[in-house]
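With one protein chain removed, the remaining protein chains of the complex are shown where they sit.
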Amino acid sequence: MSIQLKHLTKKYEGSDTPVLENVSAHIEDNEFFAIVGPSGCGKSTLLRMIAGIIPISSGSLYLNGEVANDLAPKDRKLSMVFQSYALYPFLSVFDNIAFGLKARKQPKDLIKQRVDKALALVNLTDHRDRKPKDLSGGQRQRVALARAIANESKICLMDEPLSNLDAQLRAKMRIELKELQQKLGLTVIYVTHDQVEAMTMADHVMVLNHHHVQQIDTPLGVYQHPSNEFVASFFGTPQINLINAQYQNGSLKMDEDFIMDTDDALIEGHQYKVGIRPNQLQINSDVNNGNAQVVNVSQLGDRTMVEARLKNEQEVRIVLDGQVDIRPQQFIQIEGANGYFIFDADDRSLVSVKKGALTNA
Amino acid sequence: MLKSFDNKALEELNDSNASENERAKKGLKKRSDFGYAVLFLGPSLLLLGVFVFYPMIKTLYMSLFLTNNFGQTTIFVGLKNYTSLLTSASFLASLSSTFIYVIGVMVLTIVLGLALAVFANQKLKGIQFFRTIFSSTMGVSVSVAAIFFLFVFNPTTGLLNQMAGLLHLPQLNWMTDPNLAMITVIVSTVWMNLGFTFLVLFGALQAVPRSLYDAADIEGASKSYQLFKITIPMISPSLFFVGIVTLIGAFKSFGLIDLMTAGGPNNATNLLVYRIYQDAFLNGNYSQASTESIVLTIIIAVMTIIQFKVLEKRVNY
Amino acid sequence: MNKRLWITSIIGVIVLAVFGVFFSAHSNADQSAQSNQRIKIIFWHEMTGPGADQIQQFADNFNKKQTKYEVVPEYEGSYNQAIQKVLQTHGTNASPALFQSMDVSTGQMRNANITTPVQKFIDEDKYDMDKIMPAARAFYSKDGQQLSMPFNTSQPTLFYNKAVFKKYGVKDLPTDPSYDDIKNAAKEITDKSKGAVKGVTVDAYGWYFEEFMANSGQTLANMDDGHDGFPTKVDFTNQATVNAMNWLQEMNKNGSFISFGSGSTSASNEIASFLSGKLGIMLQSSASMGQLEAAAKPGDLGVTYYPRPNGQKSNGVAIGGASLWISNDKDSATQRGAWEFIKYLMQPENQAQWQKATGYIALNKDSQTEPVLKELYKQHPEAQVPSNQLARTKPNATNSGILMEGLVQMRTITQNAMQQIYAGRNVNDALKDAENQFNSYLAQHNKANGYSNK
Partner (left out) sequence: MDIANSSQRIGKHKFKISNFLQYLLLIILALIVIGPFLLGLWTSFLPTSSITKGSLAGSLTFDNYVTAVQTTPVLRYLLNSFIVSIIRTVGEVLLCSMAAYAFVFLKFKGRNFIFYLFLATMMLPFEAEVIPNFMTVKSMNLLNTYSVMIIPFLTSAFGTFMLRQSFLQIPTDLKEESDVEGLSHFQFYWHVVLPYSKITLLTLAAYSFLSSWNEYLWPMLTTFSDQYRTVQAGLRQMQSTETFNNWGMIMASAVIVVIPTLIILFVGQHFFKSGLNDGSVK
């Protein structure tokens, strides 16, 4: 079951600005496709357009090669897991899962067989007669999942299904979800604002911001080749450093004392943003008077995160392996980066990717 | 918001001296609020005592006696008033028309109120206007409604018969045929109830999460399936609430009956409360009216207890 | 917050507006009432329509004529309601000084002992009661003592639409028609109009039920209809009643009868139907005369005496209507004021005006020579029929009203019986049920009030 979006646009009546504009994508069969973006970027709207809950203003939606714009949701042969789980509080777990099958008037034994199977898949067989209010958050999440599974449609839409769970459970469910997707051969479109989920689970990621698609790529692709400053800053923890710099005489000048040479042909005197992932920075802490002063040090166990301030007040995050003995107020010397991106400060687009280049400051 | 009130209270307290503060703190340890309770509860208790509890006991008392023209109890008859009432054909007829009326009113009110609420719960331009209209009958008092409906059902000049005349349909004697008269009072009562019912049910509908319907759409449930399998179960506490309120209200119906049919024709609409009124304030038969009042009280009490018991469990889930 | 402001301001505006309009409209009246300390005579009546207007007119005129009293008429609903209101408010500030109470409540009012018999004032003033029609005043007196002053006196009367009779070539009814006269005419109208016009109706009204018995010379209650003591039993299953009910049911069965139900709405619907030519004959109180004359074309209104049993001379019917009572819970000055107003109402010209406006019979003998009435009779000769009927009636126990309590209850019961009979129920069964029902009520009522005949 492939899904194709062609120039999808959503505009509400009486509003000038579209909620989504010109969204195109191709989602292959059996693919785990994540839609990521900050809240309000239109990702849930996009999912609902695919589901058929919200009408498409313009553009075309193809399901398995056929235009599906006008299909009723029930005819799109897909299932959906909601952020709120959308469980019916007055029905037992079993009946919740069986709801759609009953609505479609399936024979009783088929319903039972499918629901039992779904229950087993999510390990809820023992809870079949409980009401949702008697379940934990994680269990409710599984019920929602089981309901989608019992549907046996090959496309499953998921709208931030894990966002109401605590961190540990979320990590566990990520793995389970991915396993389930592969086991059942589902095509999953997964909406999330959590880049980690997107990175860990997805085959392809669509990054949405300000009603537009920013980039569609593999998780590694968006990490390694962010098409713009937004994408770069959205992926990776801790967040990428975006340091203002001016190009002067073949160097990017971030600060009086922090200048990097570059071989890119950049515009003389133009403003750029240098994106350096915190773990790519190299520092020397054994200096008396470096180019940055440490503001805060967090020991993360296997790593140490250092927040330092350049002399022109720009802040820089550095992640170092192991436990490093650095104290606040101490001066350090930022020496260079193993790789970095250069973004245009005006249109924020990617200008150049520098990889593995050890550059002297 | 709260802070400002606290400040206000504190400002006032600044004037009070330390000993008062001291006392308040002591009060924390050993609270004896009896004096306050008298002040706060006294007026309400007094009123309820005089106008609710005493009359109930008095009614019960009177129902065990015969009363004279001035409503004074004269001869003790024990439960004879009850036995003669419950074997009186006309009272039983009255009781059965009351039940017909009450059930008719309740069913129609809920069905129509739900229909209005469902249709008003759409996203359409100008829907607010319709919502306002649907709730409007709550602001129409009984005498006004009766006047409107007396005109609608008037045999010669009424809207219905005039329309029937135009369409060459038979003109019905709405107010004088016993069966039709019952229908007219039911229709009028339902109309009056609609606004309130609509408001409650509409409020309940709006509280149902949209995602439940989205999920059902995707799973292939038709709109009617959703109505019966999602909407109604989800709003069942409110449905139950308006149902029982309507039921209790219908048992207490008086105004419309008084204004529209005065219990007639041939006692067809002589509902319980109207009968009480007639027996007491037209026939001067206070002991019989008291006996009927006790029957009414028992009915209402049972309904109310059911209401509390069920709502306590919050109905569906 | 905003919403609250809205509500408060809107309510405020409404209240101010209402107060404003109200006080600007009524400030004059209030001032004049305050400037002179008149004694207020609260007068409860049960007249509607033209009757209510005329009473207001009388009160206004009376208030203008003198400065000592101020009569304030208050409409108190139906006769039935008013009786209990009077009994229930007696002795409180809310009670009236003067009230109107219907014919059949006389027994109850007398027993309740809440009024000052007008005889007291008649004696004080040496008021000439001979001027008042005897049949009317006899109804409201006991042992030679006048309890109350007859005021609005009506006769049950038969009205027929002469235009309809003419249209279908039916002969006019005789002035003293028998049951058969009416049955035949009604059948003829119904048949000839192919059912477009209904022949006859008789409102399911207890008063008519009682009058059928009166006109047959049949007592309804024992103790000579209460003239000899407290009745303990009623008799609805006598031959006279059965005859009358059979007659009504027969007309119903042959399709010439239409039932409008019972109560005030039925009366107004019936009159509307009559006036629009869809109904040939109806029983009505003579008090409808004013309204009917105003609406009908001159010469179209036929009026006859109350129907009599076949082959029997009519015994005469009891009057209907009501009389005026003076409450004994007000001070003597107020009671005197009430009496002064009664006297004013009974003046010949006022009684004449009363008959013209309403159709109630003018009770002052001198009224007949008043220009108002002469003019009325000239234009509407039929308007005289009720007075004639009253005049020819020789009072006896069966046609002078029933002095019994619980007549309101009895009427409810007999009216239901009539409606059941119209709906086809066996006449004897319906009457027997009604009789049993009322007898048990009466027994209980007498017991509860300690009435007994020793």
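The letters A, B and C name the chains in turn, as written, and every chain counts its residues from 1.
Quick note on the criterion: a residue touches a chain if its C-beta (ideal position, glycine included) is under 8 Å from a C-beta of that chain, and two chains touch if they have at least 3 such contacts.
As the structure is a computational prediction, the values presented were derived from the model and not from experiment.
Residue C:52 is the one among C:52, C:163 or C:423 that touches the chain missing from this view. Checked against the hidden chain, the listed residues B:106, B:145 or B:268 yield one contact partner: B:145. The chain not shown here touches chain B at positions 1-2, 5-6, 8-10, 12-13, 16, 20-21, 23-25, 27-28, 31-34, 36-37, 39-41, 43-45, 47-48, 50-56, 58-59, 62, 71, 115-116, 118-124, 127, 130-152, 156-157, 159, 162, 191, 194-196, 199-200, 202-205, 207, 210, 213, 217, 223, 226-227, 230-231, 237-238, 241, 245, 248, 251-252, 254-255, 258-259, 273, 276-277, 280-281, 286, 289-290, 293-294, 296-297, 300-301, 304-305, 308, 311, 314.
Where chain C meets the chain that is not shown, the touching residues are 3-4, 6-7, 10-11, 14-15, 18-19, 21-22, 25-26, 42, 44, 48-49, 52, 72, 74-78, 85, 88-89, 92-94, 96, 264-265, 268, 271-272.
In this text, only the chains that are shown with their structure count from here on.
When the partners of chain A are compared with those of chain B, no chain appears in both lists.
Rounded to whole angstrom, the centroid-to-centroid distance between chain A and chain B, based on C-alpha atoms, equals 55 Å.
Rounded to a whole number, the gap between the C-alpha centres of chain A and chain C is 90 angstrom. Computed from the mean C-alpha positions, the centre of chain B lies at a distance of 38 Å from the centre of chain C.
For chain B, the set of residues touching two or more other chains is empty. Residues of chain A touching chain B in their complex: 48, 51-53, 72-74, 76, 78-80, 82-84, 86, 88-91, 99-100, 103-104, 131, 133, 147, 151. Those residues of chain B lying in contact with chain C across their complex are 66-71, 74-75, 84, 89-90, 155-156, 173, 175-176, 261-262, 264-267, 278, 280-285, 287.
Residues 209, 211-212, 214-222, 225, 229-230, 233-234, 236, 316-317 of chain B touch chain A in their complex.
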